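What follows is one structure encoded as structure tokens, with my remarks underneath.
Here the complex is missing one protein chain, while the rest keep their positions.
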Amino acid sequence: MARPVQYNIYGQTDVKLVKEGPEGYMGEGFFSTSLDKVVGLARKNSIWPLPFATSCCGIEFMATMGSHYDLARFGSERVGFSPRQCDLLMVMGTIAKKMAPVVKQVYLQMAEPRWVLAMGACASSGGIFDTYSVLQGIDQIIPVDVYIPGCPPRPEAVIDGIIKIQDLVGKESLRRRNSDKYKQLMDSYGIQ
Amino acid sequence: MNEHHIKLPEGSIEKQTTTLNLGPTHPATHGVFQNILELDGERIISAEQTVGYIHRAFEKIAERRPLYQITPLTDRLNYCSAPINNMGWHLTCEKLLGLKIPKRVDYLRIIIMELARISDHLICNSIVGVDTGAYTGFLYVMQYRELIYEIYEEVCGSRLTTNIGRVGGFERNFNNTAFEKLEKFLNEYPAVLKEFENLFARNRIFMERTIGVGPISAERALNYGFTGPNLRAAGVDYDVRVHTPYSSYEDLQFDIPVGSTGDCYDRFLVRNQEMWQSLSIIEQAYRKVKEFKGKEAEVFHADVPEYYLPEKKDVYTKMEALIWHFKIIMGEIDIPPGEVYQSVEGGNGELGFYLISDGGRTPYRLHFRRPCFIYYQAYEELTKGSMLSDAIITMSSLNLIAGEMDA
Partner (left out) sequence: MCISPLAKANFQVKMTNDSIKQQLIEKFGDQVQNFQEPYGMLTFEAPKELNLKVLQFLYDEESMGFRFLTDLQAVHYPDNKGRELAVVYHLHNLVANVRIRFKVYTDIQTPDVFSATALFSAANWMERETYDFYGVNFVGHPNLKRILNVDELDYFPMRKEFPLEEQTRVDKDDDMFGR
């Protein structure tokens, strides 16, 4: 089971995993930056996902959570199943029309700020199932932030999607959730 | 009512039962199905099941697609062991078309199917462990599922929804890397399985949580249409690989593990023992594959030009290969009329395919006999009178896969 592990020595390769930190003014014993950046940094490295696994993509998610493609190193050590405590709703798998009200209810129960990740072709657009009983993409009922294509997406693709979510979370302005544009987006889905 | 309950005089205390919705989204990612339980304290009085939360209308889709386009649909039935579903579908088509498959292809199919069965039972047993609180087993064996996925990748390119094989054989020969990975798996996995087994099989906490939980007698199991490890745990040794052998299983020697009471502990042990038997089957099949030398070692499909895509070099040089290539890709091959029922031993039991063809290009009617759908009906009988935590363990030990239940 021991596969050779490559240590990414910072500076010797051109892959940067950890940024130095947000830009700001550093002094003796203090660091001043904008609140957005600090809050964004804290939030993005400690996302608590809610795995809404319905079908095959759920098994690939289990493989991503496993030790080979570890998702916990990105801060998602604790996956929760209670919407009240989670930040990121990961919808994985086909959503049928029977299941759509359940997805909407779980989304409504989440507290702001919340993000949504649609994993797999079925959650993004209905996938290979263009039938009377399958919802053709969850963006018909809830707003989605990141789509991960694939059927099922490889774990590396899932991690790429999580990293994109982390980018979004880190760069989000603190005022976004109260802005008019966000309100318009929510109204277009019928969400108060 | 057992001896711990005190009988109070009538009308002295008002009792109300609780309705608990063990709803479509519940933890431990079993899949989406709903149980509405009526509880009296912790004891379950009745359970009503609702399924269909992932109904994708496979049977209707299949009426539109030529034969090889239905293989990706079968992947998504029991997605933990997708190759078994694929092989079952290819066997159905080959039965309808009356094809004869070379022995080497049969043994390679057996290797892939038994790897898929190990992969399926690993998920089920480790999730039973997770539900009783032991998360370690799950993380430890997921490493070996990754190795199985790598073997699939060498053959067909994909990890989970494999779409492996074609009508008549495989799309490419197994290369040396695939065999090396298989040998690595056969060398390393027995020790891991032994360690996993030691973690649970005689573990007092696990035994107390699973012995006597969710039992079913053999007569009721047969009446409910149980098949697979759940039926074998109840005492009936019905295994499709032995009763109606397909793909040269009759050349190999293996045992069928059988339990006695049909409770969760027996199901766990039956699946565990089946993994040992699958390892032995893979070793025997691998030895038989290695016996083919020279020209015969190049055989990986039957010679059936109407349903198997010809090689590109033939397409560019020979006329018939070009015609067959065009017809197959454009979906203009007519299927001979007939009706056929073929079943394989899936991870959960007898997965059956009933195919009616009327001579057109797509099936007239295709029905999947899905084992999960049939034995989930018995859930109420299994859990009536038991406690809530026992109901959770029963659900996970039955190995309910939502994709197979709703199809």
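Lettered A and B in written order, each chain numbered from 1.
Assume contacts are C-beta pairs under 8 Å (C-beta built on N, C-alpha and C of every residue); 3 or more make two chains touch, one makes a residue touch a chain.
Treat the numbers as computed from the prediction; the structure is a model and nothing was measured.
Asker: Which residue from B:36, B:57, B:134 or B:207 sits in contact with the chain not drawn here?
Answerer: Considering all chains, including the one not shown, the answer is B:57.
Asker: Among B:199, B:256 or B:302, single out the residue that touches the unshown chain.
Answerer: B:256
Asker: Taking the full complex into account, find the residue in B:126, B:162, B:230 or B:273 that is in contact with the omitted chain.
Answerer: Missing-chain contact among the listed residues: B:273.
Asker: Specify the residue from the set B:18, B:136, B:217 or B:377 that touches the hidden chain.
Answerer: Answering carefully, the residue with contact to the hidden chain is B:377.
Asker: If the missing chain were put back, which residues of chain A would it touch?
Answerer: 97-98, 130-133, 136
Asker: Hey, which chain B residues sit against the chain that's not shown?
Answerer: Touching the chain left out of view, chain B contributes residues 51-52, 55, 57, 59-61, 63-64, 95-96, 220, 222-225, 235-238, 242-244, 255-259, 269-270, 273, 338-341, 343, 350, 352, 354, 356, 364-365, 367, 369, 373-374, 376-378, 406.
In this section, only the chains that are shown with their structure count from here on.
Asker: Indicate the whole-number Å distance between the mean C-alpha point of chain A and the mean C-alpha point of chain B.
Answerer: About 31 Å, centre to centre.
Asker: How about chain A: which of its residues touch chain B in the complex?
Answerer: So the residues of chain A in touch with chain B come to 1, 51-56, 58-63, 66-68, 81, 93-94, 96, 98-99, 102, 106, 128-129, 131-134, 151-152, 154.
Asker: In the complex formed with chain A, which residues of chain B make contact?
Answerer: It comes out as residues 23-27, 29, 31-32, 52-57, 60-61, 72-73, 75-76, 79-80, 123, 139, 142-143, 145-146, 149, 159-161, 188, 402-403, 406.
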